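Note that one protein chain of the assembly has been removed; the remaining protein chains are unaltered in position.
Each chain gets a letter, A, B and C, in the order it is written, and its residues are counted from 1.
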Amino acid sequence: MPFSRDQMAARAASDIPEGWVVNLGVGMPTNIANKVPLDREVIFQSENGVLGIGPAPEPGHENHWLINAGKQLVTLRPGGSYCHHADSFAMIRGGHIDLCVLGGFEVAENGDLANWATSENDTAPAVGGAMDLGAGAKRLWVVMDHTTKDGRPKLVESCGYPLTALGTVHRIYTNLGVFDVEKGLGFVVRDLAPGVSFDEAQANSAAKLHRPA
Amino acid sequence: MPFSRDQMAARAASDIPEGWVVNLGVGMPTNIANKVPLDREVIFQSENGVLGIGPAPEPGHENHWLINAGKQLVTLRPGGSYCHHADSFAMIRGGHIDLCVLGGFEVAENGDLANWATSENDTAPAVGGAMDLGAGAKRLWVVMDHTTKDGRPKLVESCGYPLTALGTVHRIYTNLGVFDVEKGLGFVVRDLAPGVSFDEAQANSAAKLHRPA
Amino acid sequence: MINKIVQSMAEALEGVKDGSTILIGGFGKVGQPDALIEALIEQGATDLTCVCNNAGTGREGLARLMELRRVRKIICSFPRSTGSVVFEELYKEGKIELEIVPQGTMAERMRAAGAGVPAFYTATSHGTLLARGKEEREFGGKMYVMERALHGDVALVEAWEGDRWGNLAYKDSGRNFNPVMATAAALTIAQVAHIRELGEIDPERVHTPGLFVQRVIEFKRGAPWT
Partner (left out) sequence: MINKIVQSMAEALEGVKDGSTILIGGFGKVGQPDALIEALIEQGATDLTCVCNNAGTGREGLARLMELRRVRKIICSFPRSTGSVVFEELYKEGKIELEIVPQGTMAERMRAAGAGVPAFYTATSHGTLLARGKEEREFGGKMYVMERALHGDVALVEAWEGDRWGNLAYKDSGRNFNPVMATAAALTIAQVAHIRELGEIDPERVHTPGLFVQRVIEFKRGAPWT
């Protein structure tokens, strides 16, 4: 049975060691924060200048001045801090974020990511901070469904959609499994969802999958 | 009788209107702050990240964490603030300082300033923030003796010493008078010290002085 | 006495010219200078270039300004947020120009403008559509894109507190683009929730020193912004 979205988030969360500074993209990646136990200190950064994001506020204790990049109300952990947008992206661009997790339209076997526009003629595509995060973070993971709703593979030989960042994806979590991008090799299967076979994952991918060495 | 150093400082101080943000160079310019009455609010900036410097501390009330660029103990006025070196020089380089007053070895009639090295082969010349201030402030004034100790003019057609900044000096206060640098014209006499004649000032200058229009 | 505090919104927006580039702070609704945007609508300036992370939502504020056809061009990172209906309509009809800039590059371009840096290099957007027509250059074996400083004629910012010297302190994630925009404009106008006496804001947490701010006006946005 493929991973549910919740399981994908939990799986990614379990791979984040204590002490990492992590930026989670809007959408599916945001859920990862909920899967990291508070006593494993992972420092979540949000590009709107919040470092050390805590759990969602309890009802009645919302602070409307405190949101994340997805514009959800959040809290700040003790030890957290605020900064302005240029300082926040200096953290990102300067390589001070250990991990960024983004959603994806396509990931290519050379680590290219496409996740912001569906065509060159897209009407007003919205990039946000994805290109900065894609180019700047020390590690880039992608969480996405393995295929589009109509079954088209999202692990590809080369991206058809406009690129977000070149050659920077390290790992992909999908409903079918966990895949590393290895330089000069391509996609390597790290793990498969319960009941999902290598062949099934391969059949749903448009690039060669490698078995782990 | 030529202006004393104290009079030069007072003369420059009297030309600074309320509300200006002013950076004073180390040495003679620093004294200008003492000549601005506290109720005329002039905001003194120091490049080590202090904005809103107040008078020297009273004996027994020194704060050793609070110095100016000349490394003298100072105070902070209400409304003052601190920042780091990159932010401080962003203020300077970004044109947010209304006035900088520096000392000078030579000023040329095109507004060039030389004030940091006495020859190209100077042993370890020290530039500090002079080039940043010279290039970045909205207005640059120079306070200096009209000639060197051995009588050599410091107002010149073109600088012999290595340059600090090109074409940015607006006004010079010397012991003989006050001189503006006007684009395309050169030195214009704004004021002369009591008893100092135009001819005497001209005789002590190595560039043509112009009478005010 | 330096006194940058103004008493009316009309005074706050006085002199904003047609054709201006307006930097508008805020991220989502946090730190968004709502009252100043309303006052800009009132003030009448047109043919504006607006720099703002989003392209407005609903039919109020920036969206209203666009609907009134007063915005020639928008520079932003994320035009297509939920409810950015006005922008999408105008854009589809070719009635508004759009320059998309990666969010970090947008912040850094304004930081550069404020810091006297005319251009800088960044790896962001290298090899993508957004780098088209831009100079690319190698440093240390990696490719970078040259980006230019982004100056504003006017910045509209919101802060939690401000004083008569123009010092500002922000609250929580209300900081966002505001301090950067304040440095990048010739005329920075701040809407603050609380006017403080000079010296009441801790000098260690003045986020925007007064020299970057020309006008301050108190405006309480009301719940939940209290």
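Some notes on this structure:
Note that in this section a contact is a pair of C-beta atoms (placed from the backbone, for glycine too) under 8 Å apart; a residue touches a chain by one contact, two chains touch by 3 or more.
Because the structure is predicted, anything quoted here is derived from the model rather than measured.
Taking the full assembly into account, the omitted chain touches A, B, C. Only one of A:34, A:81, A:118 or A:197 touches the chain withheld from this view, namely A:81. Interface note for the absent chain: among B:27, B:55 or B:125, the touching residue is B:125. Residue B:82 is the one among B:44, B:82 or B:179 that touches the chain missing from this view. The residue touching the chain not shown here, chosen from B:12, B:28, B:117 or B:142, is B:117. For the chain missing from the display, the contacting residue among C:90, C:123 or C:217 is C:123, taking the whole complex into account. Within chain A, the residues in touch with the undisplayed chain are 18-19, 21, 39, 41, 43, 45, 51-52, 76-83, 89-97, 136. Contact between chain C and the unshown chain involves residues 108, 112, 115-123, 139-140, 142, 144, 148, 169-172, 202-205, 207. Residues of chain B in touch with the missing chain: 46-50, 62-67, 71, 76, 82-86, 88-90, 92-93, 117, 120, 123-132, 135-136, 162-166.
What we mean here is this: only the chains that are shown with their structure count from here on.
At the centre of the protein atoms shown, by the Cα-centroid criterion, sits C.
Centroid distances from chain B, each centroid being the mean of CA atoms, peak for A. Centroids built from CA atoms put chain B at 54 Å from chain A. Mean C-alpha positions place chain B and chain C at a centre distance of 35 Å. The multi-chain contact residues of chain A, meaning those touching 2 or more other chains, do not exist; every residue touches at most one other chain. Residue positions of chain C touching 2 or more other chains: 111.
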